[in-house]
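A single protein chain has been removed from this complex, and every other one stays in its place.
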Amino acid sequence: MSKIANWREGEIFSDIYLCRSKVSGKTKNGKTYYNLTLQDKTGTADGKVWDLSSGIDHFEALQYIRVEGEVQRYQNVLQLNIRRVRLAREGEYDPADYVPMSPYPIEEMYDRLLGFIRSITHPQLRALLEAFFVNDAAFAKAFKQHSAAKSVHHSFSGGLLQHTLRVTELCEDYCRKYPLIKRDLLLTGAMCHDIGKLKELSTFPANDYTDAGQLLGHIVIGMQMVAEKIAQIPGFPEVTKNELCHIILAHHGEFEFGSPKKPALLEAMALHFADNIDAKLEIMCELLSDSNAHGWLGFQKFLDTNVRRTET
Amino acid sequence: MSKIANWREGEIFSDIYLCRSKVSGKTKNGKTYYNLTLQDKTGTADGKVWDLSSGIDHFEALQYIRVEGEVQRYQNVLQLNIRRVRLAREGEYDPADYVPMSPYPIEEMYDRLLGFIRSITHPQLRALLEAFFVNDAAFAKAFKQHSAAKSVHHSFSGGLLQHTLRVTELCEDYCRKYPLIKRDLLLTGAMCHDIGKLKELSTFPANDYTDAGQLLGHIVIGMQMVAEKIAQIPGFPEVTKNELCHIILAHHGEFEFGSPKKPALLEAMALHFADNIDAKLEIMCELLSDSNAHGWLGFQKFLDTNVRRTET
Amino acid sequence: MSKIANWREGEIFSDIYLCRSKVSGKTKNGKTYYNLTLQDKTGTADGKVWDLSSGIDHFEALQYIRVEGEVQRYQNVLQLNIRRVRLAREGEYDPADYVPMSPYPIEEMYDRLLGFIRSITHPQLRALLEAFFVNDAAFAKAFKQHSAAKSVHHSFSGGLLQHTLRVTELCEDYCRKYPLIKRDLLLTGAMCHDIGKLKELSTFPANDYTDAGQLLGHIVIGMQMVAEKIAQIPGFPEVTKNELCHIILAHHGEFEFGSPKKPALLEAMALHFADNIDAKLEIMCELLSDSNAHGWLGFQKFLDTNVRRTET
Amino acid sequence: MSKIANWREGEIFSDIYLCRSKVSGKTKNGKTYYNLTLQDKTGTADGKVWDLSSGIDHFEALQYIRVEGEVQRYQNVLQLNIRRVRLAREGEYDPADYVPMSPYPIEEMYDRLLGFIRSITHPQLRALLEAFFVNDAAFAKAFKQHSAAKSVHHSFSGGLLQHTLRVTELCEDYCRKYPLIKRDLLLTGAMCHDIGKLKELSTFPANDYTDAGQLLGHIVIGMQMVAEKIAQIPGFPEVTKNELCHIILAHHGEFEFGSPKKPALLEAMALHFADNIDAKLEIMCELLSDSNAHGWLGFQKFLDTNVRRTET
Amino acid sequence: MSKIANWREGEIFSDIYLCRSKVSGKTKNGKTYYNLTLQDKTGTADGKVWDLSSGIDHFEALQYIRVEGEVQRYQNVLQLNIRRVRLAREGEYDPADYVPMSPYPIEEMYDRLLGFIRSITHPQLRALLEAFFVNDAAFAKAFKQHSAAKSVHHSFSGGLLQHTLRVTELCEDYCRKYPLIKRDLLLTGAMCHDIGKLKELSTFPANDYTDAGQLLGHIVIGMQMVAEKIAQIPGFPEVTKNELCHIILAHHGEFEFGSPKKPALLEAMALHFADNIDAKLEIMCELLSDSNAHGWLGFQKFLDTNVRRTET
Partner (left out) sequence: MSKIANWREGEIFSDIYLCRSKVSGKTKNGKTYYNLTLQDKTGTADGKVWDLSSGIDHFEALQYIRVEGEVQRYQNVLQLNIRRVRLAREGEYDPADYVPMSPYPIEEMYDRLLGFIRSITHPQLRALLEAFFVNDAAFAKAFKQHSAAKSVHHSFSGGLLQHTLRVTELCEDYCRKYPLIKRDLLLTGAMCHDIGKLKELSTFPANDYTDAGQLLGHIVIGMQMVAEKIAQIPGFPEVTKNELCHIILAHHGEFEFGSPKKPALLEAMALHFADNIDAKLEIMCELLSDSNAHGWLGFQKFLDTNVRRTET
């Protein structure tokens, strides 16, 4: 398969991609053309369709298509000049090949998460975690495949798991360094803090905000999922429920980032930091991992500064 | 009874008050004294106990006490110079006399709220409102007696009802002026928007933040109460549930005031305005109703400006 | 007449429009063309002139032109491919057909405003209102035709009147709910609060900022208009003049929105809220009234959030 | 006379001061005393009256009183322990001795201001300045005696003149350095920019905000004074009037400091800078001129930083 | 010795403390008294001197004094009622007993820091670290004894070392989790990031801002110390010098916290997070470690929220 990340100028081939978007345009001469965004697991690229008899009418965005054309360079970026296009047939392709994936193996990450769960000694907190991650197969399956964001960072399948595991590991480090932290509470909060994203974002290939996500947000959705699960666990202490819910509500750290409460417990503060660090360092790492990233990369909105790769 | 609002300098009497707080101090000569905050429904005032043999050790804050003493003026404010004090006996007093009350009759306000409920035509929204305000006697009783705040505005018994009714009436006005508004949804949101205060604030005489209130806040608590009630109503549409929850979440209008979402629906925006207006105008009205309010009253933190009573 | 809102793809016709703007461009091949913005009371649309022999040199922006051409679709938006164009002749068109209009009848709204004036009992405030709205025919005529903004909201003829009436009605509602409000003062402030827009914005069809508007703003201009009129009313109390001027100065509520004073009187606060509510709800209603508004409409700068139409 | 700035610990004398404020207090033993703020042109100091038979009942704040007592040190600050006090008689004192004064001679400063006026060549701008500063004797007299602030900086008689002259001189410097500046316009703006303070602040000895000052502020009041005067000058160009009014409106530079417009003209920007510099440097100079100012002086609210005197 | 943390009400003893401050006051009766702040390594407490013949004139703040008196409770806080006081004699006390100390052993922490230095493989970065921490005995001695702040957090001897070690450990954790990080550069930055505090704060017992500290701040001072040391290391790469200096300059993360540059390198971002986490969690831990910390502790300025100890 001609992976998008491996395209070379001048190549001619026929292959199948996910059509992420399909937009018509018009040349200055009044001729209609189409711009498609093609996607596979290695990235996205533009494809141009100039010949409207090429089959352009028979598919929509988020369908899989077979395109035939030549890779060309336009303003220093590669794109596909498409000569023919048609809807791909079931069986011709494997959807898994078209979803961006975490660079880490899913099952291995999940096993490490389960390891953390087995280390929790507080019986009700452990029961809560098992109710989600061990006993709820649908939850576990969805959790493994979900992204942690629409874009920005961890916006690939397995991203939610990768982020959750990393945040949990950072929290584990804090427990060792600051003995006042209640480990069971913090780690439970870490593992549950973003589960609301399962409902805030739709599954791949769309990976976009849901209506509930827009209206309520993953913070409140996640807290509700936790509260509902807790209601089914006998003997869950009221104060622990409130503290865990607080930790989830406060994990964005500031009102302006959508937390309705600021961290008022040591564990809430620790989780907020772990979440923020992994988000920001991941943004930076994804930026710098791009092999085209040379010199100063320009102002980065989410980092609020210009950045460059370290040369030391 | 010697109502605090009616005290006159030089009066000597014996009467019963709620002891809101009890703090010891020491004169420059090393002599211990006590400062009590006395409360009845007409207001609060300080009482000084200089003579420690007067019975000071036999009660705590939030108990009812009988005090005997003389009203004196200190830095232009009246206070009670207490000669004797003792714990009041059950039956000597009626707790209702010691709780600040809404100036409007409770049952009359509640009837008007019920009238709004009867005007709702959407079957599930009506069922939701009736589940709270009609069929849940404990909820109704608490709702009538609660305040809408610890201090600042509507911090009296019946305050939550008075504020809720006023906000509902303002929303009704908007419905008539902006026909695009969905009346059933907005009025349901108006009546439910602050029910979380039943759990955020404790009952009178304490009327202070609860632990859950500090950790979660009335916005999220209220939304959860609504979501739980909805779960028991057959056929409640998912989208209506999300919209109603959004309206409650967004009613503070801005992240910085604790709303995790900004108003994204017309009804959410309308409710936010109604809530904000009644809060701010009530603060102003409570300030200006004070018969001692003359001329410029100085910088008011919650209004972010100096204010005075209109002279026109 | 081919109203812009009713255009259909493929239609061919000849009709007259206001040319709101006229800008030349060049194709990649070096050929010059013109883009015109055409306007009638139902909206605006683009028109392209590719053939420069078509008469393009004989008119300027803000003149009325007769165009002949075909409606085409470009990136999902309709535009007119213009084959011939000429300046329209006096008598061929009625300017009133080219100005966006309030959906409410002007005279009916004005009558309701006059009704409010007749309800004012304070003799000098009533005299002030009559001096503007009853006795000054030029003022009254201009007030009925003006917009309340260049764009954003109420940017149509009658918009100033519609907004002023709505704000006055909202204030009337507040007077009934908060008896401490001085009704005569608040309603006078409401009716006068935006009269400075008569000088801040030019008349239709331009409806754009004037030089004085840019330099001074409608808040200060309006306060000066009121102060000058008051100077001609015998016995107008000094304190009432200052309070009324304050109410106008403070009606934007915050320094950052151009009010040099924050609301310090109950009536100033009430007027600010009424003004703000009608502005924000009108923005939302204008957005949602667009028949093309489906689903989430994207981030709205003036509302600082994404929005959608309510589905309940 | 025993000037307050010259008091020495242990001195005993009888002298006359302005009683700026009079507040009663009570000792821990229940004894009433009075704290007076005494003022003369060299400063203010506290005076304590412990003996209530001393004449304390026969005067109010802002009256002149004769006090007899001993200077004592309390928490490192000198105060007067007052044994006897009475209202001073007309003729016993000269009010001019009790008002803080600019360190520069008033008439000399005024002459320099008149010199600037004579250098203005634009006939109407010159006429405007003369209408205020030359032909309006009451204005001129008030302008010479007024302060530029209640406190903070230039809060002494002659302060308005001193600040206005300094700002005018700074603007003159800018005219020489930036030839694009219209000198007549800028200097007229400089001389008029704070005349609204004549109505925003009352005269000495009170020197406090007036009701109109609180409601409207000196920026708008000053612009109105200018606009009214201009109305009496034949042939004053409309655009010049608007530009001059803009310059006055914008002289605080930012919305948050009460300017309803930001500087949009070169002269408006220049005046804003001159005003800001003289205000901030004068605050700093007044701070550092205090002979007790040693080392780091602590956080200064209006400078938003800790400061110290330069040692180089 | 009667450690301050162990005082009990009613105890009478004679012991030596550091007199941190000495301030005179006056009773309402005009009697002078002194309030002393006493300090030993376990904390600080107030001492009152009512009898001025007690020796109060013979010492100043920051001297060691022997006091004799009785521990009393005043508004729920213990203080010493001092009957006699005199300057302590050399030899009577060990200054080390009067300086608050890190709870961790200094040499052990320093050894771990040296361990990190030995793990650095970049020759010039290692040389830089050794030039400070290994070869500069005066630096090493000062570094071990310094605090990391005047107050707020780590304001005890060994605090700079404790904070530096913790930040270095956190950075080491990040290196393992984010392989793109250049470990040598980040750990060098971590160990050097706060060395400017050696000159920003004076040594114990004063532990207060120096003049240079006020004027320049530890960020710029520290960067200069690094730059000067680098100038003596042959072959130190220019780009590495600039990157290291950037990392130090940017470690406060935001302009508003005194960093003249925002983190533009991955290592700069990582160091900022590590520094911020240890500061905030340490503030929280110091707060919660107080055995008097029960329930909600009230609004905490540096955490911008109310906090309480976790109860789970």
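Labels for the chains are A, B, C, D and E, by order of writing; each one numbers its residues from 1.
Note that in this section a contact is a pair of C-beta atoms (placed from the backbone, for glycine too) under 8 Å apart; a residue touches a chain by one contact, two chains touch by 3 or more.
None of these values were measured; they are calculated from a predicted model.
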| item | value |
| --- | --- |
| Omitted chain's touching partners, listed by label | A, C, D, E |
| Touching the absent chain when the full complex is considered, from D:135, D:151 or D:306 | D:306 |
| Given E:114, E:220 or E:303, the one touching the chain that is not displayed | E:220 |
| Contact footprint on chain E, counting only the chain that is left out | 211-212, 214-217, 219-220, 223-224, 227, 239, 242-243, 245-246, 249, 255-261, 264 |
| Hidden partner chain, residues of chain C it touches | 23-26, 28-30, 209, 211, 214 |
| Residues from chain D at the interface with the omitted partner, ascending | 122, 125, 166, 169-170, 173-174, 177-178, 180, 182, 184-185, 237, 239-240, 243-244, 262-267, 269-270, 273, 276-277, 280-281, 284-285, 288-289, 303-312 |
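Everything below uses one rule, namely that only the chains that are shown with their structure count from here on.
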| item | value |
| --- | --- |
| Touching both chain B and chain E (chains) | A, D |
| Chain pair with the higher count of C-beta pairs in contact (B-D, A-E) | A-E |
| Farthest chain (mean CA position) relative to chain E | C |
| Which listed pair, A-E, B-E or C-D, duplicates the contacts of D-E in over half of its pairs | B-E |
| Intercentroid distance (Cα basis), chain C paired with chain B, Å | 41 |
| Shared interface positions of chain B, touching two or more other chains | 28-29, 214, 239, 243, 264, 306, 308 |
| Pairs of chains, among all present, that meet the touch criterion | A-B, A-C, A-E, B-C, B-D, B-E, C-D, D-E |
